Structure formats: C-alpha cells, structure tokens
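Heads up, one of the protein chains got dropped from this complex, but the rest are sitting where they should.
Letters A and B mark the chains as written, and numbering starts fresh at 1 in each.
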Amino acid sequence: MVRLKSRYILFEILFPPTEISEDELVTKKDILLSYHKVSPPDISSKSILQEIRRSLQLNLGDYGYGKVNSLLQLKYFSNNTSTGILRCHREDTDLLLTALFTISKINEITNLIINPIKVSGTIKKIEQYSIRRNAKFLSLIKADSSSVLTNDFTNVNEDDNDEL
Amino acid sequence: MDKTQAFIKDNLLVKNFNNPDKPIDEKRLQDTLLILPTDGGLTSKLRRSRTKLRLNTDNIESYNKTKHPRYRTVTKSSKVAFKNYINNCRRAVSQTKKLILENNISDRATLEGYLQSNNKTDLMERLPNYEKVKPMHEKLWINYMKEVLGIPESVRDSSKLSINGTSALLKLSMADYNGSLLKVSNSRNRNLVGIQGIVIWDSQKSFIMCTRGSIYDELKIIPKKGTVFSFEVPINDESALQYSILGDRFKYRSSDRAGRKFKSRRCDDMLYYIS
Partner (left out) sequence: MLVDLNVKWPQESYEKPAVDADIERLRATLVTLSTLGYTHVVLNFTVNHSDKFPNNIKELNPMKIDERFEDIMRGTGLKIYSRITLIIDDPSKGQSLSKISQAFDIVAALPISERGLTLATTNLDVDLLTFDYGQRLPTFLKHKSICSCVNRGVKIEIVYGYAVRDIHARRQFVSNVRSVVRSSRSRGIVISSGSEGPLECRNILGVISLIKTLGLPSDKCTKAMGEFASLVLLNGRLRNKSHKQTIVVGGGKIDVVNDIEGIDNAKNIKIVKRSMDDDFSSKPHTKKQKN
C-alpha cells in the first residue's frame, strides 16, 4: 500500500511595527521583542484555518481550494509564541505556501505577516527545529543588548546542535 | 554641350599639341609606338622604387638598433631559458623537500649547513631566493607605483592624500606588475588563498611568483583564471592604498595590456568572489 506523503510547515506570525523613528535604538534584542509578540485571542486555530481557506479560494479558485483542502490540518498553534504547524499533502505544499504568502489579515487584525520558516516531512524534525530556534532567540535576548551580534537567525540549521 | 570637353581642348590641349582638335596623331602613333619610350609611369616608377630602396636601407639600419637581427631566435631561446630556470627551481625545491623530510630539518640555517657539509651547494644555488628578488619590489616597483599614481615622497597624514581614484584605477590597469608583491585573497581553488609573493614574471595567463617559506623559498605559478589578487601601494610607514586584481579580466600580457581598451563583461563567472 502506498503511504500518504505529507509535509509539515512551521510558521510564525510576525507583527512588524509600521514605523521606527530615527532616534530609536536598533538592536537585535529590540527587534526580536517587537516582532515576536503574543497573538491576540482573535487569532486562533479556527480563524487561521478559515483565513487560509479564504485565501485559497480567492487566489487559486475552486480547484486549488479543493486540492489543498483534501488534507489540510493545523497541527499546533500557540498564541503565546505565535507559532504553528500546518500539515498538507506533499504535492500541494507550494499552493499552500502561496496562499500563506497572500494573507495580510486574520479576523480584522491587519498588521501581520505569516512567515513560513521550515518545511519538513516529519513533525518530529519540525518540533526539534522550532525548539532550537527558540533557544537561540532566547540566548540572543539574554545576551547584552548593546553588543553587536553578528550571528544571524538564518544560520540556524539542522546540524547546528543535535543534543536537543 | 559638355563644358569640360571644351575646357580641356581650350586650355590644356592647345598648349601641348599643334592640332588641339585631334591631339593624338594616328600616323605618329603607328610609326613610333614600338620605338619611342612611352612615359607610361616608368620613370616615376623607377624613382619610387629607388626611394623605396633607399628608405629600406634606412629602415634596416634603424631596425637594427632596436631589434636584434635574429630577434625571433633570441626571444625563443630566452623563453626556453626561462622555462629551464623554472623547471630547475621546481626540481631543486622538490629535492630539498625530500632532504628536509629525510633529515628532519626545521629551519633555514640548518638546511644551509646541511647542504654545505654534504657538498650540495649547487642545489642551494638552484633554489629560488626571495632575498634576491626583494629589491625588485622594494626599490623598483614601489617607487614606480608611487610615480605612476603621483603619490608624493612623504605624506604625513594618510587621510589627507589627494589623488583621483578613478584615474588611478585607469593607470593601474595599464601598469606593470613585474616585481609587485601580490597576495591571493580569493580563489576558486581554496588552496591558493593566502599565498603571497613577489611577481617575477607576469605572463598572459598566470603570475609567476617567488614566495617566501620558513625553510626554503619557492617559485609558484598562480593561474589568473578564477583568482583575485590583492596588493598594496604604501603611502607612508603606516598606511597603504589597497587594490585588488580580478584575474579573470586580466588575462593579457603586460605589453598588450598597456594600450588596451578593457570592456565590462557579464560577471557570471565571478560568483566565487562574493560567496
């Protein structure tokens, strides 16, 4: 029997400030804190899925909607960290990501970006990656905010540290 | 009526012929054609050839002053000699390498002592010597560069140096790099990165450099393709102007480069430089 192949998408919801004045100090810590906020209670698993479906219908039509919706689950979403995990069919990953690309509001909350971080075949790896990533962020925030930190988030990859 | 015909008849033919209406006397033609020497350009031709002959000898004389009569063989044999020198150096280096491995030599003095005690002084002479080419860089090239770029003898504050960067770049692209101290700053071949030496010959596709080592000096042939060299033109004791050569766009002999008009090309082959 052929296994059902699926993909898991780790995403986060970013809340970028619309303006940063010139005399505001820009450090890695400030940026991290201002972008990763707690999502308001309006944003829930249900509203996110609803918005994704709406975007699918709008951009990809009945065909895309039906195709992606055949296996579309929100495996996990946490309002505290504004991160979630989506599951979809392997062939439809691009369509789903395109739908996420065009979303600009969830339930009347407009200033947000849905930022897909990682696509993986197993949910285990996604979780491990997410934990590592958050640990890195925490260490950045804990570190002295005045010092210039050169290491980037993009440097976080799978073979970074396997003890987690 | 055609005016030119009339003009020719009135002004030109009247002066030379008895009957301007009929300038060429057919009878005369028939009689004398074979005997009379026609001025069909023969005299002028002769004169021309004579002057040419004279010029030719002149040319040869002046030629002789700048070029050797057998310059082809000379350049050829100089090429052979240079090639031999390079091969000799490389052979000597590989021999010394072997000796060093066999005898566990760890510095220059012991190597010299060992070579002298074992009657291998010829090997030592054949080894390339960095000290020998150093004056080429220090005395010749740096002063030449300073003159080319118009850097004054003594600049106390390097930030107050006033030179036009764009024209300096143009001059640098035509300058001579025999004797410059180059460092490989980036290359497709990772092993080359960091090599530093004095250029002893700037050939079309490679720089032949003399590099300094801790025990012995070496001759290295670094291809220009896929390599970025950086060099410095010192202003005073502390600071220097830094430039780099993109080897991919520099694949011309130094003599050809002098009058060349460079062209920008697509730089898809230079991805190694930025990543």
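We adopt the following convention: a contact is a pair of C-beta atoms (placed from the backbone, for glycine too) under 8 Å apart; a residue touches a chain by one contact, two chains touch by 3 or more.
Since the structure is predicted, the reported quantities are computational estimates derived from the model, not experimental observations.
Student: Which one touches the absent chain: B:P69, B:G113 or B:G213?
Tutor: Reading the full complex, the residue touching the unseen chain is B:G213.
Student: Using the definition of touch stated at the top, determine which of A:S6, A:S45, A:N59 or A:N107 touches the missing chain.
Tutor: Considering the complete complex, A:N59 is the one touching the chain left out.
Student: Determine which one of B:D2, B:D21, B:E153 or B:D237 touches the chain that has been left out.
Tutor: Missing-chain contact among the listed residues: B:D237.
Student: Can you name the residues of chain B that touch the chain not displayed here?
Tutor: Looking at chain B, the ones touching the missing chain are residues 107-108, 130, 134, 137-138, 142, 158-159, 161-166, 168-170, 172-173, 181, 183, 185-186, 191, 193-196, 211-214, 218, 228, 230-232, 234-235, 237-246, 249-250, 262-268, 270-271, 273-275.
Student: Touching the hidden chain in the full complex, which residues of chain A are there? Just list them.
Tutor: Listed in rising order, the touching residues are 14, 16-22, 25-28, 31-32, 35, 58-59, 93-95, 97-98, 100-102, 104, 110-113, 115-119, 148, 150, 152-154.
The working rule: only the chains that are shown with their structure count from here on.
Student: Averaging only over C-alpha atoms, locate the centres of chain A and chain B and give their separation in whole Å.
Tutor: Using C-alpha averages as centres, the distance is 60 Å.
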